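Every protein chain of the complex appears in place save one, which is left out.
Coming up: chain A.
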Amino acid sequence: MFRQFQANGGGQLLDHSEGPAMAFHEFYRDDFRPRDHYLAMWEHIQGIGQQGLARKARDAQLALHNEGVTFTLYSGKDKGIERVWPLDILPRIIPAREWQPIEAGLKQRVCALNLFLKDLYHGQQILKDGVVPPELIYRGKDLCREIMDVDPPGDIYLHISGVDLIRDEDGRYLVLEDNLRTPSGVSYMIENRVIQRRLLPELFSNYRVRRVEHYPEHLLQALRYLSPRGPDAAVVVVLTPGLFNAAYFEHSFLAREMGVELAEGRDLVCKNDKVYLKTTLGLRQVDVIYRRIDDEYLDPLVFRADSVLGAAGLINAWRAGNVALVNAPGTGIADDKAVYAYVPDIIRYYLGETPILPSVPTYQMTDHQDRTYVLDNMEKMVIKAVAESGGYGMLMGPDSTAAQRDQFAKKIVAAPRHYIAQPVVQISRHLCYLDAELESRHLDLRPFCIYGRDIEVVPGGLTRVAMRRGSLVVNSSQGGGSKDTWVLAD
């Protein structure tokens, strides 16, 4: 659907979004005037004009290119290619009154999920009380039996999380999924800010934008807090799978900003249940590892025996309390997409509170009635593999072919526990500057939480944009772009 309208202030803009008109538009009100908090921005970009915007878009690309802000693709014909991070030059603005419930909702959710993990890996009271069905936990592949009854420092499992939020047709913020393993994106959030500030400094000074660049400092203090030898003696490292990982830029970014060593598995050695770095001055004991390696690769003695990314003996050192792992192993069970449907119950169970952030309705494929309904309505559904992320292993019903739907239906019947379905939510749209035109695109928001002494949410996050017209898929691995996200102070 194409819509043409006269913009407030004379400039003519085309809105090419093809999605149903009912998707919430973050920039325009229903009468196609900019929302109040976008008025200043609107005037500003009108003043810059078409050529000015084109120049700024080029400058942004060049800056990202020169600074080496990149990510690497894993699949498809572009496999292994390092891409420049795509930044849209028009920021997304979140007023303080919208941010407040997001922050409170995220803290509540992370707190409850952490208690859930602690319970699952100890007495499993929640299963005994019948709040979460035990078969859901035991049939999934993410319960990590190897860590039962271990007490991680501070009883924290979920140090770092990046919960994806979307806005529905009414503009309400919903949780789309919890990323509780090794979520990435925080470096891009910061780089977006640095570049955006240079691109549109005047616009910036018209708003009171809250800062995000202290994230690495918060992270470092949260990591040091966990140190078995105390914060002042803490040797902290970031553990990366290496140069070829999709998020290597982020790993090196965080190590540099925190001033800590960026280590690979081959730089570590375990002896007597302690972990050491191999340095020019000999072995140096490590206290805290912020690992950006999946559980199954962490320790060949415990998980995949063929892994060379981790270090043999790491898990035993962790069990012995000689090193802190961030996040703790075994958090995957809490962001399993089938468990997702139970998070509101989990919040009520542990905290006795009403969930602040609503979730998207979720159909369990293990439930006969749900499954029949979904199989009959696949073109209206998003079907997701429960243990995948990054937009892999997913079927977008409305965009799918009959053959793809058949294939997914077979997979669901064969392994119902491995899939869930959700109705397609018309996620909100925003104004983007693409190919010398202003167009609307769908987007989501990933704020980042750090659980250290307290739970902190940095005011902002990574806004990911579906760059293809009408598309609802925002993942960078699937060609998504991004926007700088401005949370306002007032």
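We take it that contacts are C-beta pairs under 8 Å (C-beta built on N, C-alpha and C of every residue); 3 or more make two chains touch, one makes a residue touch a chain; residues count from 1.
We adopt the following convention: contacts and distances are computed from a predicted model.
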Record-based protein name (UniProt) of the chain missing from this complex, from "Sporulation protein", "Formate dehydrogenase subunit gamma", "Alpha-E domain-containing protein" or "Fe-S cluster assembly ATPase SufC": "Alpha-E domain-containing protein"
Absent-chain contact - pick from A:M41, A:I147, A:L180 or A:V209: A:V209
Candidates A:V236, A:I289, A:V360 or A:L395 - the one touching the absent chain: A:V236
Residue of A:R29, A:H65, A:R172 or A:R256 touching the missing chain in the full complex: A:R256
Chain A residues touching the omitted chain (full complex): 197-198, 201-202, 204-205, 208-211, 213-214, 217, 220-221, 224, 231-232, 234, 236, 256-260, 489
